[in-house]
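Apart from one protein chain that is not included, each protein chain of the complex appears where it belongs.
Naming follows writing order (A, B and C), and every chain is counted from residue 1.
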């Protein structure tokens, strides 16, 4: 923080209409709070139905086992929002200042993230219906796109740290599109593979992310090795 | 932060009864948390009614499409609280210290913001009734006024950074009044245009804010150009 | 923060088993989050009952006006938790480090604060019954005592900043006891004045706090004036 403040100190707040130092910190901590609350509110929809009559051990075990679709929805949404938070976290480490429009774009992202408990609840209850699956895929895909839009805005308005290269920017876009591509792509497969098949398809996002991540790092390393040779 | 601490360090905590450094940071991060939670709790009221009998795809689609008033209420409240947070964010970048009374005024603002999920829930369910629309407009308008009151208090008690001019202060007031003026003004139009018309009127707050924002910046730029000439 | 880190840097983390710097910041920001969430969750209990049949404007207005006990409970609890947060905020500006036991005492305080939405909900629904009033007074009084206990612990274990005098410590205790004294004292009055009278009594806490605050400051100022004379 002091490093950020020090770097930006000559730019006075009012003139620049841009946030550095504490203003920048508030933006990211506020975002963290929204992500954290959205993730934690998901559990509210994991609850038993009213069990009628005298409830015994077998009844409770049966009721719990019927909750698996909701627990799956909880785990899936928690993981996807968690990955979106990780992407936000990594991106904003490379952002050095924020203007009003980046803050607004960030609000759009947060509005979509804070909305995710709703499609999650529907997926948990009606996961066997195509409408529930499509609605979930659309909202989660849009949230992923909004995050990437913020990154592109920051990149094209000189709001990234000077050490960030155009290759880093492109890598950030590619990383950011993996999950939305899986969600929107799954909509095409929905008529063919049905709701359950589509939900399985979504799980492909995790290995896909891992493959993209690894190949970005590999490319990065070989590029840097070449740079070092060129320097010699 | 370190820049703030450094600037204020000679003022000892106890004597000044005023918060700088970590005390100031806590005030804003605490406020951020309340804003973020209020915004994220809004989604709790976006939920399907219990669907009776065997629910098919068409039933779910129908139930979802009937939820638009609640989704509209969610999006509207999220955006307005988001704008209030943006205003808070911009204002407190210019505040350099806080005393107990500013903290209390801030609590009044937070109490109104944290209350917004209630009128939002009523608007989502009874948006066709004038009472629901009026109640919503009043609570959201009051929250906007409370934010501006805090700004005026800080300005009139020498709690702003020395670089803030009286023109900046006035601009902060004008900006802060746009949304409350639209909400309270819409109450006058309510008997004429009805609930739906009033809700449409509220959307005017967004372009109005944009116009005010742009003209403040334009004035700022031309003023500064004149200053530069005068200096030469 | 940097000022805190700088001051404490020579004390290594592991040996001291005490938190300064980021550890201390986490403790207060974590506390802020619990306070903020408890305050914002209060609104969940301000909700309309299911209105049966075709709901008109008059029905909604009537239902809203019947909610005043719940809105009063919301406002009261929000204000009291807000004041407890303010007390926490002011106290921890004077704390310079924290050990495990202070963190545990702080957890007890947070556990009581996070519990407040429950007695608030009961007060909002059954505020005409003495049991509801007594339960509310006890929980809120205990939360106030827990805050003061943490302050006394920090004071008696050399965890306050060196500039804090024994007079400041006593003033912190007196301030901290005003609200609990009003709540526990109101229990004695409950059989005489009834639930509604007791709820009115609670409102005395606010002017009482103001009187105590003013007299502490006056004493502080006159004491300091005397000190200055003595120095001359």
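Throughout what follows, a contact is a pair of C-beta atoms (placed from the backbone, for glycine too) under 8 Å apart; a residue touches a chain by one contact, two chains touch by 3 or more.
For clarity, every value in this text was computed on a predicted model and none was experimentally measured.
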Touch criterion as defined above, residue of A:128, A:164 or A:208 at the omitted chain: A:164
Options C:56, C:111 or C:197, residue touching the unrepresented chain: C:111
Options C:48, C:75 or C:103, residue touching the unrepresented chain: C:103
Residue numbers in subunit A that touch the chain omitted from display: 1-4, 25, 28-29, 32-33, 35-37, 39-44, 46-48, 55-57, 60-61, 64, 74-75, 78-79, 82, 85-86, 89, 92-94, 161, 163-164, 168, 217, 224
Touch list for subunit C against the chain that is not drawn: 1-2, 5-6, 9, 12-15, 17, 19, 21-23, 25-27, 29-30, 33-34, 37-38, 41, 44, 100, 103-104, 107, 110-111, 114-115, 117-118, 121-122, 125-126, 129-132, 135
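Methods note: only the chains that are shown with their structure count from here on.
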Centre-to-centre distance between subunit C and subunit B (centres being mean Cα positions), rounded to whole Å: 25
Subunit C, residues touching no fewer than two other chains: 1-2, 33
